[in-house]
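Structure below; questions to follow.
All protein chains of the complex are present and in place, except for one that has been dropped.
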Amino acid sequence: MMSNPTGRLTQGQFSFLPDLSDAEIGLQIDHGLRQGHAWSVEYTDDPHPRNTYWEMFGMPMFDLRDAAGVMLELQACRQAFPNHYIRLLAFDATRGVESIAMCFIVNRPAREPGFMLERQELQGRSLRYTTRGYAVQRPEGRRYGD
Amino acid sequence: MATEPPPGRPMDAPAFSMPGVRPTAPAPAAQASAPADDGARSVAQVLAQTQVEQVLAELDHDLVGLGPVKARIRDIAALLVIDRLRANLGLASQAPSLHMSFTGHPGTGKTTVALRMAQILHRLGQVRQGHLVAVTRDDLVGQYIGHTAPKTREVLKRAMGGVLFIDEAYYLYRPENERDYGQEAIEILLQVMENQRADLVVILAGYHERMATFFQSNPGLSSRIAHHLDFPDYQVDELQAISQSMLTQQNYRFSEAAAAAFRQYLERRLQQPHFANARSVRNALDRARLRQASRLFAERGRELDRDALCTLEAQDILASRVFRAGQPSAAPL
Partner (left out) sequence: MSETGRTQITDAKKRYSAGVLQYRQMGYWMPDYQPRDTDILCLFRITPQDGVDPEEAAAAVAGESSTATWTVVWTDRLTACDSYRAKAYRVEPVPHQPGQYFAWVAYDLILFEEGSIANMTASLIGNVFSFKPLKAARLEDIRIPVAYVKTFKGPPTGLVVERERLDKFGRPLLGATTKPKLGLSGRNYGRVIYEGLKGGLDFMKDDENINSQPFMHWRDRFLYVMDGVNKAQAVTGEIKGSYLNITAGTMEAMYERAEFARDLGSVVVMVDLVVGWTAIQSMAEWCRRNDMLMHMHRAGHGTYTRQKNHGVSFRVIAKWLRLAGCDHLHAGTAVGKLEGDPLTVQGYYHICRDSHTRTDLSRGLFFDMDWADTRKVMPVASGGIHAGQMHQLLHLFGDDVILQFGGGTIGHPQGIQAGAVANRVALESMVKARNEGRDIVNEGPAILRQAARHCGPLQAALETWGEISFNYQSTDSSDFAPTPSAAV
């Protein structure tokens, strides 16, 4: 359990709210589709803040008209990786943006041990800091499965 | 440092624990939302709200013939309207199955009607987006192991919220070839047709006899089809009317003699094999236009007014091979 007020990893748009129901997730997906974004499902067991690239569960889904298609992939990912972090991302291809428009977590491991902070003393009072996740001390695939 | 969450606290409600601060009230349970009553109590009100009559009227007006098909579509629309009224009064019933099969020869309007059906279903709130995705076997089935499932899923995802139209659906099933992956696509389709009726409507289409055989060999598929619509071949009068509307759309017209000649053409052509109804009419008209163009091209000096440019003459029709007796060749008629 992490010691911020939520006790959980706070990445993504809605981490301070109660977990979104599937219906609520569908509404968010619909919002992204209306803006013309392409949704993608990603998962990881290494939620370090500098870990940009989570594993892709299938390709980003272009040309979809309805949230049900994305939910299909999400359910499949949840079945395959019930104990991983899973997030949905929406890609915006507009000129001048060409980046991610929405991103939120839709699945978490049952227990989130969080991170420790390592300090390395240097000259004077300077320190170098490293954030190290507790879970990743174990090999992939066995990090959250108690 | 970290404390374990108290037993029994649901994982999905952050508790915002700041030790030393007065704890927050527990989150209220999420409520399932009851379906909304939109207030319509009469058929007229539902029709006014959904604007579906316009699509039905367009269907009647734009498509020639197809009497039994149009009647069946009206029945389906009526069922959905009554269902809406029942839902408004809280008389919930199971979501109706809307999957269909369209059987008939080529060129009898199956794809066109499928598109209109998607619009009708959208207006009556049965599909969320109302678009049509039209595919054949090759779009669903892969060439090697593991290729089919993602391919089929891709198509399904694109079609969700609308209507999936599978033409010549029987090609999915090739029992004679044990390495055929069509069966896998059928399995996936069956699942979606059963479990995600709110997300997708499937229409299977093809020749009547072959579809019948297909359904016999795949009773699971057959049992999920709620509506079988048969598209009869067009009669000569109907084909004539179709040709008129095609010509008008393209700013052409028949002279009186040409109209009579075309009727004769149709009567003869219908006796011959491989007639593709409306499609064949379109092709015949295209060839007539070609002949008209060649005819006018020869009169180089003549000033061509609107009438001359728009009118197809009898000779443009009569040049067809159909009028030369005993010529069963593969060349276009």
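Observations, loosely collected:
Note that the chains are named A and B in the order they appear, and that numbering of residues resets to 1 at the start of each chain.
The rule is simple: contacts are C-beta pairs under 8 Å (C-beta built on N, C-alpha and C of every residue); 3 or more make two chains touch, one makes a residue touch a chain.
Fair warning: this is a prediction, and the values are worked out from it, not measured in the lab.
Just so you know, the chain we are not showing touches A, B across the whole complex.
Hidden from this view is one chain, which touches subunit B at 13-14, 16, 18, 21-25, 27-28. Where subunit A meets the missing chain, the touching residues are 2-6, 9-11, 13-18, 20, 24, 27-28, 31, 47-50, 52, 89-90, 95-104, 114-117, 125-129, 131.
Definition applied: only the chains that are shown with their structure count from here on.
As a whole-number value, the distance joining the C-alpha centres of subunit A and subunit B reads 39 Å. Against subunit A, the residues of subunit B that register as touching in their complex are 1-5, 11-18, 27, 30, 33, 128-129, 131, 150, 153, 156-158, 160-162, 196, 199-200. Across the complex, subunit B is touched by residues 1-3, 5-8, 16-19, 21, 23, 58, 61, 63-70, 72-73, 108, 110, 114 of subunit A.
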